[in-house]
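Notes follow once the structure below has been shown.
Apart from one protein chain that is not included, each protein chain of the complex appears where it belongs.
By letter and in written order, the chains are A and B; residue numbering begins at 1 in each of them.
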Amino acid sequence: MSTVTTVVIPTRSPMRRLWYAAPVLMVLLVLPWVADQYQTILLAYGLAMAIAALGFNLLLGYTGLLSFGHSAYFGVGAYAVALMVKYLGVTSMELHLLGAIVASVLVTAIFGVACVRYTRIFFGILTMALSQVLWSLAFKFFWVTGGTDGLRVPTPTLLGVVTGKGDKIAFLAHAYYYYVLAVFLVCVAVMWVIVNSPFGRALQAIRDNETRAQFIGIPIWRYRWVAFMLSGVFTGVAGALWVPLNGLTTPDILHWTFSGKIVFMAVLGGFRTFVGPIVGAVVYNYLESYAVGYTVYWQLFLGVILVVLVLSLPTGIVGTAERLMARRRAPR
Amino acid sequence: MDIVLIHVFNALLYASVLFLIAGGLSLIYGVMRIVNLAHGNLYAFGAYVSAWIIGYLSTSVAVGEAGSGAPTWVLLALLPAGAIAAAAAGALLEPTLLRPFYKRAEEYQLLVTFGLLMIIDDVIRFLWGPYPLSASVVFENFGSVTVGDTLYPTYNFLVIGVGALAAIFLWAFIYRTRFGVVLRATSQDMRMAAALGVNVNRVYVQAFTLGCFMAGLGGAIIVPSQSAVLGMGVDALILSFIVVVIGGLGSLEGALLGALIVGIVREAGITWFPEVELAVLYLMAAAVLLVRPAGLFGRA
Partner (left out) sequence: MSVLLETKAVVKQFGEFRAVDRVDFRVQEGEVLALIGSNGAGKTTLVNLISGLLTADEGRILFRGQDVTKQPVKERIRAGIARSFQLVNLFDQLSALDNVALAIFSRQGKTRRLLTLADADRPVWAEATEVLSLFRLDAKARTLAGGLSQGERKLLDVAIAYALKPRLLFLDEPTSGVGTREKAPIMDTIVSIVRSEGISAAIIEHDMDVVFSYSDRIVAMHQGTILADGTPDQIRRDERVLTTLIGTPEPPR
């Protein structure tokens, strides 16, 4: 039996949470008008990664499965968009998102069948291995994927009307930012419903006690597989949103080290909470953009922080904040 | 006929190195029930350390003279330095970074070893830069031997020999020495062993060090024939994973058999289907996972 020393505060009124969401939402909505273009685009990156981290955490925080291969689904989403542009000439963002979803469902369905029969270690390494397979395929089939150079992706058309022709930066910092924000909010809402649904509870049961879950009649493999697919689809959507910001997609997002970033984000924010991964992704995004400028050894930096986090602050930013607030509310 | 022999030797070569790495991983898991995700990077660390020492010593004398630098036998003697360095790293890491996690949920253990993987990756990059490090001097100095119509590097036989010796030595160590008995007892029932007076902490650190030594040795002996490159650690991790999937995690016989199978399949794959070599291995691993999840010799 695992002996995790975290305090899970059962909140029965999700409405209570909404009061601190409101000011944050305000800031997110007005940002392009008050901050410069660089900051806005940076946050857009952060929001896209937050969707990936949110998807990842459905598996880790709620189902108890630690995947080191989420880079695969992010990459599948990104490459799906790039290939749609290259071979089908499609520029509609909505179609891109659809393509990314379809592609991630296919890939996660197949990978999931192999992975979810195993837990913990085997699951982790298997997911890592599968991501590496995709990475090496991206190199081998370079005439399709552009190899190391990757594939360029032009700015998409939003809702059939808004295009990036003309000032690309202005497009990204305004129209595209709002688009990403909208998709982000939709993803957060959908994920929130999923984790608070009977299915979400069943996943938590499987996480806590697989045998007991089995003995109340829950089909373990099947539910894990569904969670795996949902998780991958969210991450694929994130990849699709990320590509226009980056301008191109390259094989490194399929490499396991990219998975490491996603894992890190969830742990940094606190993987046993709902908002933790979101916070972790945004914070990490800022950390990386400022640190990458300083050092090429960002992996070392990440690794050390990860180890320190796991040793002393396992509940991450949000988890620790919750604990501190609970202690203040109930003084001994 | 000689071509077949060459392929056999290549397969054995690959299997020897894989056995060392996967065997180390399996040993650690068998005794301590942890999987060190950074294990592959300890193999890489061993390779880099050895390559560095060889490289340094073989050019320390004036360049330009044929066969300059320290004599081959010295280089050979120093080759295991990589193994020792990896073992030392292991001895340092286990009590500091791993021990706090034995009582905690397995996710944390995976997370910390994953962090370690990233750290070691960059430490290697920091110490030795992004370019490959070669120790080919040793490899070349061994010359080659005629097998039928072709020449085959003699050094490879050394690697195969080390692999075989390691297997024998380990078997003897685990089944014929007192430490081996303690090791097996602790791996079967840690609490019982502790109740009988075994210093479990000490056994753990010793087992971990031994496992790391094996990984480092794998890196050290292979580096003369192929350079040390960034990323070799994770490739090795994934390959040793395939080995233990086939052979069963926690079993040395399994690691040996798995390594042999993987070596043969890879050699066959490279010869006939070079494009999909890696895919064949993964397919094989997937097949084994589906049919016999515990591996051929594994304990579930």
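Note that a residue touches a chain if its C-beta (ideal position, glycine included) is under 8 Å from a C-beta of that chain, and two chains touch if they have at least 3 such contacts.
Computed from a prediction, not measured in an experiment: that's the story for all the values here.
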Missing chain: touched chains present in the view: A
Touching residue (missing chain; options A:218, A:248, A:283 or A:311): A:218
Touching the absent chain when the full complex is considered, from A:88, A:169 or A:193: A:193
Residues of chain A (touch criterion as defined above) contacting the omitted chain: 1, 4, 8, 10, 12, 193-194, 196-202, 204-205, 207-209, 211-219, 223, 226, 230
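Assume only the chains that are shown with their structure count from here on.
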Residues of chain A defined as touching chain B within the complex: 2-5, 60, 64, 66, 68, 114, 117-118, 120-122, 124-126, 128-130, 132-133, 136, 140, 256-257, 260, 263, 267, 296-300, 302-307, 310-311, 314
Chain A contact footprint on chain B (complex, rising order): 35, 37, 97, 100-101, 103-108, 110-112, 114-119, 121-123, 125-126, 234, 237-238, 241-242, 245, 249, 275, 278-279, 282, 285-286, 289-290, 293
